[in-house]
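With one protein chain held back, the other chains of the complex are shown just where they sit.
After this line comes chain A, so read on.
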Amino acid sequence: MDCETQKDAELEAPSIIDRYYTRWYRTDLKGQLCEDHCILQHSNRLCVVTLAETHPVLQNGRTIKSIDYQISNGCSRLNNKVSGKSKRGGQFLTDFAPLCRITFIFYCFCNLKAAFSCIRGRLLEVNENILERPNLLLEKPSTEGYIAVILPKFEESKSVTENLLSRKEFEIVVSKRDQPQAS
């Protein structure tokens, strides 16, 4: 009964995401099946990078071991510092720039996956809350478990989503995966 009222409650009030953000998707990042990301684009053109619900990391039975923002010897996303209104100093990212490395355990096996930027823009911040509480990524991947916030260039605010799928297009891609392959 509680579940029902909860579901009703969800339907009744559109979430913050639905009110202010548009969902865009990028599937099979770097050719890896199902490594899908969801970009939440705010009406003010800011983008929040999250893992889509289909991402392997978020599936049942996973526990997060650690999250690391050190993506290479010389670069840690934690060192990103922006200053002022124009956000000077933020690392400029391209579509496939790695944001963090996620180490997770599945059936006693240790796996490593990376989260990617998916869009071009200036990195404003990475989510430090998931460093302290990695399970936040599993519990609330679309909100408190976000990966990073990126600000696209003003001139590119509209074009930055050209390579991304809308929610409907994403659902079609996902449904095609579930279908058995034609023989």
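Odds and ends about this structure:
We take it that a contact is a pair of C-beta atoms (placed from the backbone, for glycine too) under 8 Å apart; a residue touches a chain by one contact, two chains touch by 3 or more; residues count from 1.
In this section, contacts and distances are computed from a predicted model.
Its UniProt record calls the unshown chain "tRNA pseudouridine synthase Pus10", which is the correct pick from "Small ribosomal subunit protein mS31", "Latexin", "creatine kinase" or "tRNA pseudouridine synthase Pus10". In the complete complex, the residue from A:42, A:65 or A:167 that touches the missing chain is A:42.
Among A:34, A:71, A:124 or A:173, only A:124 touches the chain left out of the display. Interface note: of A:28, A:53, A:144 or A:169, the residue touching the hidden chain in the full complex is A:144.
Of the residues in chain A, those that touch the hidden partner chain are 2, 5-6, 9-10, 12-13, 15-16, 20, 42, 44-46, 48, 82-85, 87, 124-125, 127, 129, 136, 140, 143-144, 146, 149, 151.
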